[in-house]
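With one protein chain withheld, the remaining protein chains of the complex are depicted in position.
Let's turn to chain A:
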């Protein structure tokens, strides 16, 4: 377990090694705060008198995409760029173990970003947490973040064989805004997109957090979180399988360092 945390911490520090604390604050606090303010003002204008709490929650949860898509999504590719991918592949360590350890701190970091978004909601837009089940709400954030990291790992594995990496990750990021129904009801989506929205993580965690905020049926919320956790875990496994497949292909054709 000690090794797990060591790998996790070193990997997280390496990922943000290019930033100084001042820039970390700009990137992880100021920018998410502005993003929250932008979407909430927009929703407040469009939905007028309606209760905008569900949409504030949706947008706060989606702040995790900075970690999921852009940090975890580029992790493996950065390994290759920095020449460490071959060392990881050649090492005798359990790859799945290393793989999961490396996203662990991102789950915590992304959760912190979501909390920042929620604080903005409380300060500027009257988001009210009085009387809600905080424990379950925290669980919904963590479940969403695990799902987000699952998406990140799938994207990260695919990014290994993509040339247009920025195009791919940014499109994936924007697709999450459309499919998760963070800012509008998913019922507005066409049927094919609605189907897609059901098979991605995050969607149900956002729904569950809305139920918890409305002080609705907590067992329904728990059920949604359970399904989302299962989908998130499937995504992590898909990501790992893809990584294994690309590693195999790279070994066969000796193209591990090629891009």
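Note that in this section a residue touches a chain if its C-beta (ideal position, glycine included) is under 8 Å from a C-beta of that chain, and two chains touch if they have at least 3 such contacts; residues count from 1.
By definition in this document, contacts and distances are computed from a predicted model.
Colleague: Just go with whichever of "ABC-2 type transport system permease protein", "histidine kinase", "ABC transporter" or "NADH-quinone oxidoreductase subunit N" UniProt uses as the name of the absent chain.
Modeller: "ABC-2 type transport system permease protein"
Colleague: Which candidate, A:10, A:167 or A:230, sits in contact with the chain we can't see?
Modeller: A:167
Colleague: May I ask you to list the residues on chain A that touch the chain which is not drawn?
Modeller: Listed in rising order, the touching residues are 19, 23, 26-27, 30-31, 34-35, 37-38, 41-46, 163-168, 170-171, 174-175, 177-178, 183-184, 188-189.
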